[in-house]
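As you look at this complex, bear in mind that one protein chain is not there, while each of the others sits in place.
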Amino acid sequence: MSETIWLIPLIPLLSSVTLMLFGSRLKASQIGILGVASVGIAALLTLLLAVEFMQNQQVIQLSLWTWMEVAGFAPGISFYFDGLTLVMMSVITGVGFLIHLFSTEFMEKDPSYARYFAYLNMFVAAMLILVMADNLLLLYLGWEGVGVCSYLLVGFWYQHNANGHAARKAFIVTRIGDTAMALGLLLLFTQLGTLDIQTMVGEANQTWQVGDTIPLIACLLLVCGAVGKSAQLPLHTWLPDAMAGPTPVSALIHAATMVTAGVYLIARTHGLFLLAPTAMTVVAVIGITTSLMAAFTALMQTDIKRILAYSTISQIGYMFLALGVGAWSAGIFHLMTHAFFKALLFLGSGAIIHCLHHEHNIFKMGGLRTRMPVTFWSFMIGSAALAALPMTSGFFSKDQILLQAYQLPDIGPALWVAGLLGALLTAIYSFRLVFVVFFGKANTEPDKDTGWRMAVPLSVLCFLAMVGGWFMIPVTEVFPASDGSHPAHWVEYVSISVPIVGVLLAYFIFYSGRLKIDGLANSALGKSLGQFWLSGWGIDWLYDHLFVKPYYGLANMLKGEPVDAIYGLIVALNQTFNHWLSVAQSGRIRWYLASMVAGLILVITLAANLSGGSL
Amino acid sequence: MLEIVFFYIAATVALVATVMAMTRANAIHALIYLIVSLLAVAVIFFLIGAPFAAALEIVIYAGAIMVLFVFVIMMLNLGEKGDKQERQWLQPSIWAGPAVLSAVLLIELVMVISQTNGPVSVTAVSAKEVGLALFGPYVLAVEIASMLLLAGLVGSFHLGRRYLERDNLEKQGGQ
Partner (left out) sequence: MDGLNIPLNHILLVSSLLFAIGMLGLMIRRNIIFILMSLEVMLNAAALAFVAAGAHWGQPDGQVVFMLILTVAAAEVAVGLGLVLQVQKRFKTLDMDHANRMQG
């Protein structure tokens, strides 16, 4: 098995290529089977691999061939497999398989069925390459591959201008981070002479001391890449707009897998980050700030997918917080549980949207509890896990993060308090969603209930979201062990109780109505604050005025090619002189004669003067 | 002394005749004045001791070349209408500018010339000397001149023949 791990990314890739080339000639059922089965086989192989890994704990390093070789730079197409990779691969293929299955029903009416599965399979392949890569260059290949797939799938319904715009935004904003990341790779290569992650980290530990400048710069550049991919401040603006894509795509790419690539990157290169404590603090601060900002924004959104998008940003913020405080395994653990419950929520929202004539506004839903029971329970479980209610998967992972954050010296308690505030907000907005959509009176009648291809993935994910917290992820060998100390018990109790308080608040505000917030919401301050949060803290507006508009202005200015004007002037002068000369070509002999005589006079005058005043 | 007087008379005649030639409206009149001017120049040649050049001037210039002009003018048959047209073209507004230019050029030439001094030679240069020079050091120039004449011959034949042929063709077409 260990020799054939290359099959896992290859199978979805082959399926994708087949669908691209022959998709138009295949029947819809064949396309569905091919698309789902390829990821299914990959998932099965991953499962076999996992079983084997659990038995012998053997790290696999497999080099297929040398990609290129230039002056000592020889990155290989080589894979590295350890516990971290296994977790990521399991999430990608497992959740990916469920989402593929869900998609067969969700997208069955779409004319571009084959294109959809081709992109989705290609995404799975690229994501697998990303997590399996042994060197940063191959990782970067996968990194860009998922970026391209994200672009293609966000703009999947490209007939609408807004979707194309969202796709371009997603592509360009993440590209900003990717550029910084490429610079980071170049810096690492010039300093260490290799991009193989394991060798590189070893080299780095020999070359640099903790707190040196170069690893700090390199780590910050990598963080830039991670921030772009994982939609953290300040590059998070693309993710809410990326919801323009089909909902299963949002579930797979923009919740479960691709957006967590940044987390994976930092976790994978944690050896470097340990050399740069400042970079880790930066990661933690970015994470917690993003988390709070997104949570406040999610509180005000009315579009079901945007709520989930902001909640994704917020949850990835928690993962960044975990990485920043050195709770590596907790971060990865949260990554996994988040993949379960957020995929569940997205698929649930997909089911609602599918059955409700593509309605996105939560206030036009309502009362769906009895009419879509499967979806209701999915949402209940997913929201409970998201809010980190005790015994759900989200509880275990988030609790670990908060407790480890609390233990950090100096800023630890502050991070903990901010994290708790985020958790409270998370509980409020997630249950606001549940109460508004599934309780109260019905505003829109669903025209159908979910079919089995939707119900099965939802059920499986429900199960995972519930019990995911009991999984032991095999990353103890990968990350340095934490000191194992525990904070005081009251810290734990507070951490546990805060989400429950949040749920109760949501219950009183949005369901029973016992807690009136209309007065607060309608006050001038409340209104403007609400508007501010609704617009995502005005960051889109800010970027629009800071970058987009000046850029347009500059482009407009340059449209007239001001630099070329100098050369244009030469041309214009030539044309003017040419015009004058062509006027001289009047075709009248007498005119020519007169000019000849004038020239003759001139020549004689000059000749006489030059010959020494003989005139 | 007589020769000097003759020279000034001949010079005056040449200048006056040339001016008249340039200002006539009738082509034949102008041509006659031009011939007079050429003859006067021939006299000057004779006076400054170049009798062979004087003879050539009369025979070839005043004779052959001017006769060509006469023939062509006769062929064109311009008549009274042409004269009127010519007079119209000779307005002061037309010749004022060129006159200024010519005057300036003349002044410059005169200023250049005024620096040379001395009389022309006492002894005449005989035709024999000219012939010896012509077929001695200048033989190549003679060859080139002959080529030029040949080219002129071919060119004028070509142009003139087509003129005549077209004329005939048009007449035939008209019939």
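A and B are the chain letters, set down in written order, and residue numbers restart from 1 in every chain.
Everything that follows uses one rule, which is that contacts are C-beta pairs under 8 Å (C-beta built on N, C-alpha and C of every residue); 3 or more make two chains touch, one makes a residue touch a chain.
No experiment lies behind these values; they were computed from the predicted model shown.
A.B. asks: Missing chain touches which shown chains?
C.D. replies: Over the full assembly, the chain not pictured touches A, B.
A.B. asks: Of the residues listed, A:162, A:210, A:467 or A:593, which one is in contact with the missing chain?
C.D. replies: Result: among the candidates, A:593 touches the missing chain.
A.B. asks: Go through chain B and note every residue touching the omitted chain.
C.D. replies: Touching the missing chain: residues 1, 3-4, 7, 11, 14-15, 18-19, 21-22, 27, 30-31, 34, 37-38, 41, 44-45, 47-50, 52-53, 56-57, 60-61, 64-65, 68-69, 72-73, 75-76, 78, 82, 85-86, 89-90, 94-95, 98-99, 101-103, 105-106, 109-110, 113-114, 116-125, 129-130, 132-134, 138, 141, 145, 148-149, 151-153, 155-156, 158-160, 162-163, 166-167.
A.B. asks: For chain A, which residues touch the unseen chain?
C.D. replies: 581-590, 593-594, 597
Basically, only the chains that are shown with their structure count from here on.
A.B. asks: Averaging over Cα atoms per chain, report the distance between chain A and chain B in Å.
C.D. replies: For chain A versus chain B, the centre distance works out to 97 Å.
A.B. asks: Could you please specify the touching residues of chain B with respect to chain A in the complex?
C.D. replies: Its residues touching chain A are 97-98, 101-102, 104-105, 108-109, 111-112, 115.
A.B. asks: For the complex, give me every residue of chain A touching chain B.
C.D. replies: Answer in residue numbers: 590, 594, 597-598, 600-601, 604-605, 608, 614-615.
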